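For this view, one protein chain was removed and the others were kept in their places.
For chain A:
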Amino acid sequence: MAACHIAPSQSFLAAFLPVARAALLPQLPRSTSRSHVASRIASLWQSRSSLLPAALIPIPGILEGLWEGILRAVPKKKTSHMKKRHRFMAGKGLKDVTALNKCSACGKLKRAHVLCPYCVQSIRKWFGNGFKTEAEVKAQKDTQWDEMNERLQKAGRKPLLKEDVEDLAKT
């Protein structure tokens, strides 16, 4: 009989399939010792991040060490008033500004190496209006108002009062 090396038929293999598989592929792990409950817990454990809150997942003894390892960092006690104040007061307060001197142009106090803010604002204002005093600027504005109201009256319209426009400007 030369049929020694012919492969066995399909029906023959199907009858003995589990045993054949176990023999042919020994590396498949079959943890038959695991209980049904434990496998369910393991599957729940894997899906914990997406689905169920922690309180609803039963935690058996095997997984307890793992749970404590994740939740270790927690304050043991409320920090006392003294410790809290020591942390706040450890040289972190605002420092006084001592680099101060007098403005040479107006005599007011100013920070060293920084221009006096009053002088800077005044000079910028005077650059803008051609070094006119407050009184001159006010007089100029009054004449402009009078001229505008004259033009309005000539055109037959009501003159505009300064009080009305100032209220609008403030709101």
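Basically, contacts are C-beta pairs under 8 Å (C-beta built on N, C-alpha and C of every residue); 3 or more make two chains touch, one makes a residue touch a chain; residues count from 1.
Here, contacts and distances are computed from a predicted model.
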**OP:** Pick from "ATP synthase epsilon chain", "Calcineurin B homologous protein 3", "Elongator complex protein 5" or "Large ribosomal subunit protein bL17m" the UniProt protein name of the chain that isn't shown here.
**Re:** "Large ribosomal subunit protein bL17m"
Original post:
Looking at A:114, A:152 or A:165, which residue reaches the missing chain?
Top reply: A:114
Original post:
In the full complex, which residues of chain A touch the absent chain?
Top reply: 104-107, 111, 113-115, 117-123, 125-127, 131, 133-135
